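Other chains dropped; remaining ones untouched in position.
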Amino acid sequence: MSSKKKKSPKVVIGVVDTMFARFDMGAAARDELAQCPGYGSKFTVTSRTVPGFKDLAVAAKNLIEKDGAAIVVALGMPGSAPIDKQCAHEASQGLMTAQLMTSTPILEVFVHEDESDDPAILASVFENRSRSHARNAYWMLFEPEQLRARAGQGVRQGFADAGPLR
Amino acid sequence: MSSKKKKSPKVVIGVVDTMFARFDMGAAARDELAQCPGYGSKFTVTSRTVPGFKDLAVAAKNLIEKDGAAIVVALGMPGSAPIDKQCAHEASQGLMTAQLMTSTPILEVFVHEDESDDPAILASVFENRSRSHARNAYWMLFEPEQLRARAGQGVRQGFADAGPLR
Amino acid sequence: MSSKKKKSPKVVIGVVDTMFARFDMGAAARDELAQCPGYGSKFTVTSRTVPGFKDLAVAAKNLIEKDGAAIVVALGMPGSAPIDKQCAHEASQGLMTAQLMTSTPILEVFVHEDESDDPAILASVFENRSRSHARNAYWMLFEPEQLRARAGQGVRQGFADAGPLR
């Protein structure tokens, strides 16, 4: 299969992360993508690192516009102070606007520093959420039926699924 | 009638829902639309499922721009934590901007997980609100006089109507 | 006068209201406009009704872009729960953006359900505010000197004027 498709342009998945986060979210996302079918043949991954989560939006937009990304996974860690929540809001609005300007999905993967007091639990949230959304990005491009099959199922990333209402 | 109109392009109604919600809101909306006059002849329905409610806006925009939807019903369930309210705000702003960029209505159908503690009541809110707004979408395209007749009447979706002021 | 101007295209004033409101705000606005000089000759009124106040923005934009409205009066009633305040904020942002995208004024006429506990007072606020802003729309198009003469005068709509600082 790869020999036939070698000359068709590969789909690009963008990954953008930050120096500010206290976990290497981008590495987790890239590792997950590397395990998806067709990695390196039907799709490739392009990455950027920016200072903080408020710098993600324009970087994601440039991954789409200049690097041709068909979808972007944008990973960041808002801190726990009230001002951090406001900054997270601004960062999210930016990611929303970037998506609408480019008509291209950007999956926002934010882990709030105060989601757990236990560093081990927090690390697992970072790891799992980054991986789950990387997988979602792959599904959105190549296997949308995976999403459809889970519609309304209370699916979560980072913690256990809530499940459907009973 | 259908034989005459077979060659005219059918109007498309878009439906986008999420894996995150704990109820299959998209199924309820699609079922309601299937009961509207002209289903399959004068209009068809196109659907997408995205991970969460913050992913609805760009998906709705793409249903309009790429799938030709004349209106979109966007269904999601914000959770009950404070951060979920902020995310709901961002998701709503995105849906608002998507409408203005495309000059096309997107009906936001959000059921907040904390609207009721009783799962049975909450399920009925999911069901009714999804159906009511699907019906509203149909009316906006084909029977605007239905909306006009109810102007200022305190109409609600999900719970009972508030009715006009007395 | 009307015989001379009969062939010049009439100015259009748009009115958009909701099923959600508990008072027929659109009827009050239209009635006020019908009492303004030149109604039906120098200007006409075009109306739409939408489900709720978050649907006003795109409807107002379409009244401008597709129906040629030179100004729009957008009428709605936010409810009294905290989530309603957030929704009102989103609706207002949408109306703001719609104005800036079209370079056309849209007068936001919102009556919050909790402005009075007394239904009779609330009804008078609905009536007066809807009428006052309809009049403002007329002034903005045809008699801007009326606005200029009241600059800094603490003019209010719905309740009594605050008046200038003493």
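Letters A, B and C mark the chains as written, and numbering starts fresh at 1 in each.
Heads up, the rule we're going with is that contacts are C-beta pairs under 8 Å (C-beta built on N, C-alpha and C of every residue); 3 or more make two chains touch, one makes a residue touch a chain.
Remember, it's a predicted structure, so these values are computed and weren't measured experimentally.
Trainee: How many subunits, all of the same sequence, make up the entire complex in this structure file, 3 of them being shown?
Mentor: 5
Convention: only the chains that are shown with their structure count from here on.
Trainee: So what shape is it, when you link every pair of chains that touch: line, ring, star, complete or other?
Mentor: Looks like a simple chain-to-chain line, open at both ends.
Trainee: Nearest 5 degrees is plenty: how much rotation brings the CA atoms of chain A onto those of chain B?
Mentor: Result for this pair is 70 degrees.
Trainee: I'd like to verify one number: the distance from the centre of chain A to the centre of chain B, where each centre is the average of its C-alpha atoms, in whole angstrom.
Mentor: Going by mean C-alpha positions, chain A sits 26 Å from chain B.
Trainee: Taking each chain's centre as its mean C-alpha position, how far apart are chain A and chain C in Å?
Mentor: So the centroids are 42 Å from each other.
Trainee: Which parts of chain B, given as residue numbers and ranges, touch two or more other chains?
Mentor: Answer for chain B, listing residues that touch two or more other chains: 89, 93, 97.
Trainee: Could you please specify the touching residues of chain B with respect to chain C in the complex?
Mentor: Result: residues 85, 88-89, 92-93, 96-97, 99-100, 103-108, 112, 133, 136, 140, 144, 147-148, 150-157, 162-166 of chain B touch chain C.
Trainee: Residues of chain B touching chain A in their complex?
Mentor: Touch residues, chain B against chain A: 17-27, 47-51, 54-55, 57-59, 61-62, 65-66, 83, 86-87, 89-91, 93-94, 97-98, 101, 119, 122-123, 126.
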